[in-house]
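With one protein chain withheld, the remaining protein chains of the complex are depicted in position.
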Amino acid sequence: MDIALTRQWVQAVAEAMDEHKDRLTQLDAAIGDADHGANMNRGFSAAVTALDTFEPESVGQLLTKVGNTLISSIGGASGPLYGSAFRAAGKALTTPEPDAAEFLAALRAGLAAIQAMGAAVLGDKTIVDAYAPALDAFAEELGAGGDLAHAAARAAKAADDGAHATIPLQARKGRASYLGPRSIGHQDPGATSTALIFEALAKVVNP
Amino acid sequence: MDIALTRQWVQAVAEAMDEHKDRLTQLDAAIGDADHGANMNRGFSAAVTALDTFEPESVGQLLTKVGNTLISSIGGASGPLYGSAFRAAGKALTTPEPDAAEFLAALRAGLAAIQAMGAAVLGDKTIVDAYAPALDAFAEELGAGGDLAHAAARAAKAADDGAHATIPLQARKGRASYLGPRSIGHQDPGATSTALIFEALAKVVNP
Amino acid sequence: MKKFLNTPESVLSDALAGMAAAHPGLHVDQNAGVIRRAEETRVGKVALLSGGGSGHEPLHGGFVGTGMLDAACPGEVFTSPVPDQMLAAAKAVERGSGVVFVVKNYTGDVLNFQMAAELAADEGIEVQTVLVDDDVAVQDSTWTAGRRGTGATVFVEKIAGALAEQGADLAAVAGIGRRVNEASRSFAVALTACTTPANGKPGFDLPDDEIEIGVGIHGEPGRHRQKLAPAREIVASAMDAILAEPALADAGQVIVMVNGLGGTPLMELYVVFHEVAALLADKGAAIARSLVGNYVTSLDMAGASITVCRADAELLSLWDAPVNTPALRWGL
Partner (left out) sequence: MKKFLNTPESVLSDALAGMAAAHPGLHVDQNAGVIRRAEETRVGKVALLSGGGSGHEPLHGGFVGTGMLDAACPGEVFTSPVPDQMLAAAKAVERGSGVVFVVKNYTGDVLNFQMAAELAADEGIEVQTVLVDDDVAVQDSTWTAGRRGTGATVFVEKIAGALAEQGADLAAVAGIGRRVNEASRSFAVALTACTTPANGKPGFDLPDDEIEIGVGIHGEPGRHRQKLAPAREIVASAMDAILAEPALADAGQVIVMVNGLGGTPLMELYVVFHEVAALLADKGAAIARSLVGNYVTSLDMAGASITVCRADAELLSLWDAPVNTPALRWGL
């Protein structure tokens, strides 16, 4: 994973958020407060702008910058959570251009930050439900000798499955938890945006 | 016109207002503030209640009592207008049980009170547009040798025609005047309630 | 119709009971239909009395208190009160120096207050009437009942109330009320119709992309209908109508109210106020004082009115005088 590719990833995420903002907002309208699309779009478009004039020396610096920008521009629950995840991923990297395994470790640090902050576990109908299976798939593929491209593709698929799998769940964290059983039957917006982030990764690392 | 008959008239008006309150309110919704039905119903049901315990010595006293009760219970434009009309009619009567001509004079005093107070003339899209033609028809019938029953029947017809004839008019008095040309095409609620009052009269004097 | 009420018939008495429970500074006499100060008006003070149909809350009952009204008479919803109410109120608050009636220019209000003034005169109470007619959406011509009274009522009641509190006589209190009215103009726009409890459905049908321009405060349709437009354009046309009035032609200090009609949230009123302020700045007028909020409502109507009053030092100092009512309070 090099700096140029990471830039492309952030760019691709921004494009995906812009494209899917209405869908994310509709999902959030059903069990939240109808702002997740606007939030993610604002955050990643700010990240792209911030990167325009930023010349990082490492992928880690770049990811940290993205995290800080998300924190400073999103607000809501998703701002600190995604922001901290990118920051933690960035800080976890010790080499300027990580290989697939190092990149996986960084992504793991990101998930750990989300869970440290939001205390959600698998099944709570949150970001975690897409993020955690994505990392499992990523790791499995690497373990089986796959490269970054294949690992990212499998992670994207797993994140998307994870997001879909939130539909029958009852939310136990975040705003959707207020609905109690009425949160059942709706896909979690945060898990969905996580799936989009992994999908963007798969797209940019697959030539 | 005797006291018993006058009581029956007021009772019949109250019944008509109750029956037609929604229609009057709908007419008022179109070019006013949607309260004319409630207003008239409140006023005449108060009048009936007031008469329950009132033993007048003349038709004039009875009509004055009705007028005072309308003033004290309706509010809005119609309260003072109808109230003053009934008061003026009552005060105009000098004999306890007026004949048809004396009754006509009393009704004329009522119209005069409305016009003195509200300054509306024929064609302004108000009560006057039903009241004035009703009196003309009443007078014409008496002039032609007709009795109270026939005069009242013709007055009722004329009032109803007059109310219908307000449809193409642009209002120049009252709340409907605020709409300017948009008041055209709707029947005036006050003219309509006046038609109901004359219809009730025709009903009770026609055995 | 979705409202918090028990029955359409009981909405007024339930609301008055709620007002009484919420505001110990008010004395609410349901039988007489009078809201007055719990504390007796002091001897020699000119009493200020207003009233009108209900459904415009906080107008008028919410403006009863020190520095503003002595009493208010709430009518049925959108129906002016009956003369008996004003007579009872006048008798309750008159302290030998006469009573000023603040009357919004509607046929019903005018006639009922006029009858009340006659009845009061019969009882030896001197009455002066201030007629409020500030709504420029209505032409003042022989073709209409004259301009309606709307937002300026708040300004008249505040400023005349302050002068009365300072001990001025009947003529002076009525005079300043008339002066405020002459210096004030309003214009209102509705995004939705309102629903009276008795009617149970919206007073008019308005498509999802249209608004009513030049509405009153009784749910009547306005002067015309147009497509929804950005706040900037809506405010510009309202302000054009207001500032075309000779009374407001010259720049200078103004008191401005951006008033919600009942169903419009404060956030949108601030958006409107921003546009009003920008336009006034363009004209060289200075906003000396302002109100943004729900002061003269029309039940649940979504919409807003703008009122501008050309103010001199005297009016501003009376504006700043202490007031302590449920809906306006400062300096106390």
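Per-chain residue numbering starts at 1, and chain names A, B and C are given in the order in which the chains are listed.
Throughout what follows, a residue touches a chain if its C-beta (ideal position, glycine included) is under 8 Å from a C-beta of that chain, and two chains touch if they have at least 3 such contacts.
The shown structure was predicted, so the numbers you read here are calculated from the model rather than taken from an experiment.
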Neighbouring shown chains of the undisplayed chain, as defined at the top: A, C
Among A:5, A:29, A:122 or A:149, the residue in touch with the chain that has been omitted: A:29
Hidden partner interface residues of subunit A, rising order: 25, 29-35, 37-39, 42, 71-81, 117-118, 170, 172-175, 177-180, 182
Footprint left on subunit C by the chain that the document does not show: 2-7, 11, 14-19, 21-22, 54-55, 57-58, 62, 191-192, 208-209, 211, 228, 230-232, 234, 258, 262-275, 277, 287, 290, 292-294, 297, 299-300, 302, 304, 324, 329-332
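Please note the rule applied: only the chains that are shown with their structure count from here on.
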For subunit B paired with subunit C, centre-to-centre distance based on mean C-alpha positions, whole Å: 32
Where subunit A and subunit C are represented by their mean Cα positions, the distance between them in whole Å: 54
Centroid distance [mean C-alpha coordinates] between subunit B and subunit A, Å: 75
